[in-house]
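One chain of protein is taken out of this complex; the other chains stay put.
Showing chain A:
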Amino acid sequence: MRTIDVDRSLCDNHGQCAIAAPEVFRMNTDGVLEYEPTFDDALLDEVEEAIDVCPVQAIFLKD
């Protein structure tokens, strides 16, 4: 398993992460981000895409 952290002071709820990695990130009906802090290694590629694509670069992979 791997772990991510979203800096909520930066996150602006654009939802690009939820497009890139829908198994880990999703936008609720109010348009606010919800996410799984830990995820399976098999999803690493798409989570890295989510990290890359975030317009405000608010997602961080922990070791």
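The criterion applied here is as follows: contacts are C-beta pairs under 8 Å (C-beta built on N, C-alpha and C of every residue); 3 or more make two chains touch, one makes a residue touch a chain; residues count from 1.
Here is the rule we go by: contacts and distances are computed from a predicted model.
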Original post:
Looking at UniProt, which of "Cytochrome P450", "Transketolase 2", "Dihydroxyacetone kinase subunit L" or "Transport permease protein" names the chain that isn't shown?
Top reply: "Cytochrome P450"
**OP:** Spell out the interface residues on chain A facing the chain that's missing from view.
**Re:** 12-16, 19-20, 27, 29, 31, 49, 52-53, 55-57
